[in-house]
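Missing here is one protein chain; the remaining ones are kept as they sit in the complex.
Chain lettering (A, B and C) follows the sequence in which the chains are written, and residue indices restart at 1 in each chain.
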Amino acid sequence: MTQIAILGAAGYTALELIRILLRHDDVEIVAVTDLHEGQPHVATIHPSLAGRIDLRVERLSPAEVAARAECVFCCLPHGVSASLVPHLLDAGARVVDFSADYRLADPEVFANWYNQKHADPDRLGKVPYGLPELFRDQIVGASLVANPGCFPTAAVLGLAPLLKAGMIEPRGIIVDSKTGVSGAGRTPRLTTHYPECNESMSAYNVGRHRHTPEIDQILGTAAGKPVEVIFSPHLVPMDRGILTTTYSQPVGDVNEEKVLQTLRDFYAEEPFVQVVDHFPGTKDTMGTNFCHVTARVVRDRVLTISCIDNLVKGASGAAVQNFNLMYGYDETAAL
Amino acid sequence: MTQIAILGAAGYTALELIRILLRHDDVEIVAVTDLHEGQPHVATIHPSLAGRIDLRVERLSPAEVAARAECVFCCLPHGVSASLVPHLLDAGARVVDFSADYRLADPEVFANWYNQKHADPDRLGKVPYGLPELFRDQIVGASLVANPGCFPTAAVLGLAPLLKAGMIEPRGIIVDSKTGVSGAGRTPRLTTHYPECNESMSAYNVGRHRHTPEIDQILGTAAGKPVEVIFSPHLVPMDRGILTTTYSQPVGDVNEEKVLQTLRDFYAEEPFVQVVDHFPGTKDTMGTNFCHVTARVVRDRVLTISCIDNLVKGASGAAVQNFNLMYGYDETAAL
Amino acid sequence: MTQIAILGAAGYTALELIRILLRHDDVEIVAVTDLHEGQPHVATIHPSLAGRIDLRVERLSPAEVAARAECVFCCLPHGVSASLVPHLLDAGARVVDFSADYRLADPEVFANWYNQKHADPDRLGKVPYGLPELFRDQIVGASLVANPGCFPTAAVLGLAPLLKAGMIEPRGIIVDSKTGVSGAGRTPRLTTHYPECNESMSAYNVGRHRHTPEIDQILGTAAGKPVEVIFSPHLVPMDRGILTTTYSQPVGDVNEEKVLQTLRDFYAEEPFVQVVDHFPGTKDTMGTNFCHVTARVVRDRVLTISCIDNLVKGASGAAVQNFNLMYGYDETAAL
Partner (left out) sequence: MTQIAILGAAGYTALELIRILLRHDDVEIVAVTDLHEGQPHVATIHPSLAGRIDLRVERLSPAEVAARAECVFCCLPHGVSASLVPHLLDAGARVVDFSADYRLADPEVFANWYNQKHADPDRLGKVPYGLPELFRDQIVGASLVANPGCFPTAAVLGLAPLLKAGMIEPRGIIVDSKTGVSGAGRTPRLTTHYPECNESMSAYNVGRHRHTPEIDQILGTAAGKPVEVIFSPHLVPMDRGILTTTYSQPVGDVNEEKVLQTLRDFYAEEPFVQVVDHFPGTKDTMGTNFCHVTARVVRDRVLTISCIDNLVKGASGAAVQNFNLMYGYDETAAL
């Protein structure tokens, strides 16, 4: 039994995390923090948890958190995590961090894309990136894991095996992603106000989205050489789900069956990646930790199409998968 | 050709009003006001108007508005209207007011439900209620019209003919209404944040919604005796549309065909009310100024089911219909 | 460990049932039947199950089913169940039946509402109605349970405690229900074609819906006297969820707090009913076996508002809850 604390309880990733952990036989949630006044019940903030969790939201210092919990899930904004995580680790806790703070290896790249100096730069490049399909060995037993971004997860799971196999060019890869609205978080804004984004679709942050350097970096690791993607996210009127379509140039003699077989081989032992022949829909993965992926070759371009639930495999499900690996539980427990 | 000003340009009713007026051969929009800084283009606030209207949002006094426009559509919050409308009228403008300020006849009822003293109490009870199906004679040529609330429109169009005919009891009428999210306005709030209200349905303000006294009053006028409805609004995950189901007790020997025939007779000459035999859907009226209504008798209860587009017949379409009557244009012009 | 068979695998209730049972530690799904040609994989019919279940859909006789499975979940159409269930029981299997075939106590009422003679009339009136909140004692250890309809579940959970307590009149109860589209099943029809029902809301089968006699019967049992409800279902553009608003007349001196307290007392020990003070949304119960319910008193009417997920507490979750009670597992296992 592992005692768990969750920092930053008000958002959708925290809600999804609690839902999953409530099904986990080997964990107990002992503390939940947020900035709310007056210590409301968690179920006051998330009415769907009524009768399912009996905890109040508290304001706690890292030391207080670490005194109660062995493992801390940080669902905090970028920048905030890096100011707290060192204290949590020093106090003996282990951490799964949802923010981008420990994903990028290079503090300068972080500074360029996040417009701030990194608060804990020495740790960068040494924290396992929490995508077990690529980095399982580093995650097992780790004390800090950087939980991946939702878009990078969908893009990397489609492309990394082909880059590793040298089947596609590392340059000029197009990553056209479509996401449900929960990816924008729980703070009301005009762009995510129901009558604005319902029945509408639009691109946003094209070429400027902060997941770009993360995709570059992880794919670069897979390719063994620099990768620069053209990444364009789109907002889709649905709660959850990411569908990512990638376009890349084949290297040498490539056909559809070879591409699919490369994916199948790569993921043969993976519990949460399904290589399918049909075109997957995001709903096929909704509420699950699965990624469904397929590929096509069209007019000498290699296409991959991958689907995940952005709140599960793209966030809280991956976090629990990482937690399971860190602590030696069955990797699929509660998932 | 009538010169038009629109006060309060940022909301959905103003947008819908502009869309409709752009199709009107006999009007010209000459001024649009709002509190935005820096006089942005209307199309900056409402991107769907790009290339369709070449006006900037201004901050204007009532005198400045009246100097430019003959007719003013006030899309302002409750309370604000009553502080401006007297000045507009004094300056010679005629006004279609979207707020609730001139709908209720009794300043005390207003004060009770809107938690504020009315700024222009002497005018109450003398302003035509802008539902032409009941009050056309008063609207023709009027200088000020109180545009009805969206819920009252749907409820009254179903019930008034039956109350007038003495077919149903005026007491204990249940009005169960379902509305799309645009009815909540354009200001982002958690309850109308996409991932909160999408794929969900809930009741709100049951027994306390401010349209309650308005429904009571207009139905009371139709019945010739006091009416008190039990009114429960519900939020539905769709952009627009109101579906209202009412339940009342029949008086005397009533059957389904009699009820339907009473509705058909009442609306025989109305351009925008369709009495249908099937169950209407809100989409049947979407984007139109129509109300579709049907009725059933079930186990000695009379049911009416009525649909409107809350932004058109429930707001801006009705406003243009009223405007047409005020100015002697074809009642259906632009609608 | 209990061996499970599922009859009628292609629909949404079967899919939801499989999802739940895959989380159940004490069951093994050993057979899945349907009329599909060519014994496709279950995951071919339900792509979201890819990699999660390795079974093919078969055509099996009741004897073949009973030879493999101890417990059979029948997700079959009305009429078909009653022709198979006797054979399953004779062959020694126990059955949770999703159809309406064993819900009504009176074969004549069944014949009137379902337009067919009942194939197994002698059993009617002796089969436990699978709503544990009212009939737990009868369900424990039963060999056949009639799983409730989705609308009756939502309506009864709101009203039964008040009728039992004699707080509301049993006559003239209005049940205004709103359901997501999955309630209409998986067979494509024009009314559930996306561009027809999306962004629209409508009533259907008002006064004629087959859940009417079921609600009457179960509420009549609770009240100890005949109940006749006015039941009007509405279709809402969302996947799942039922919100039911009821209106009834109080008996004697009733106020909101008394009504709420009666509900709280009644459900104090229930694992899946939450009495809440706020207005619950269907999303609060989405994907869970919970019912959230509240009440209001408005102008001398008692209102209850209850929410469930029609596919979980309204179907497959309730079925697993019943199964758990039948077999002595923890009532909340897998839920």
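We take it that a residue touches a chain if its C-beta (ideal position, glycine included) is under 8 Å from a C-beta of that chain, and two chains touch if they have at least 3 such contacts.
Remember, predicted model here, so these are calculated numbers, not experimental data.
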Message: Touching the hidden chain in the complete assembly: which of C:R23, C:R59, C:K126 or C:R189 does that?
response: C:R189
- request: For the chain that got dropped from the picture, name the residues of chain A it touches.
  value: 172, 174, 176, 178, 180, 196-204, 206-207, 228, 230, 232, 234, 236-241, 243, 245, 247, 279-284, 286, 296, 298-299, 301, 303, 305, 307
- prompt: So which bits of chain C touch the chain we can't see?
  reply: 12, 180-182, 186-190, 192-199, 237-240
Query: Can you list where chain B touches the absent chain?
result: 23, 47-48, 50-51, 199, 274, 276, 278, 280-281, 283-288, 290, 292
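Here is the rule we go by: only the chains that are shown with their structure count from here on.
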Query: Given which chains touch which, is the overall layout a line, a ring, a star, complete, or other?
result: complete
- request: Between chain B and chain C, two touching copies, which fits better, same or different residues at the interface, with half of the numbers shared as the threshold?
  value: same
Query: Centre-to-centre on C-alpha atoms, which chain is most distant from chain A?
result: B
Statement: Taking the mean of all protein C-alpha atoms as the centre, the chain whose own C-alpha mean lies closest is C
Query: Across all chain pairs, which one has the most C-beta contacts?
result: B-C
- request: Provide the C-alpha centroid distance between chain A and chain C, rounded to the nearest whole angstrom.
  value: 36
Message: I'd like to verify one number: the distance from the centre of chain A to the centre of chain B, where each centre is the average of its C-alpha atoms, in whole angstrom.
response: 46
- prompt: Between chain B and chain C, what's the gap in Å when you average each chain's C-alpha atoms?
  reply: 39
- request: For chain A, jot down the residues that touch at least 2 other chains.
  value: 199
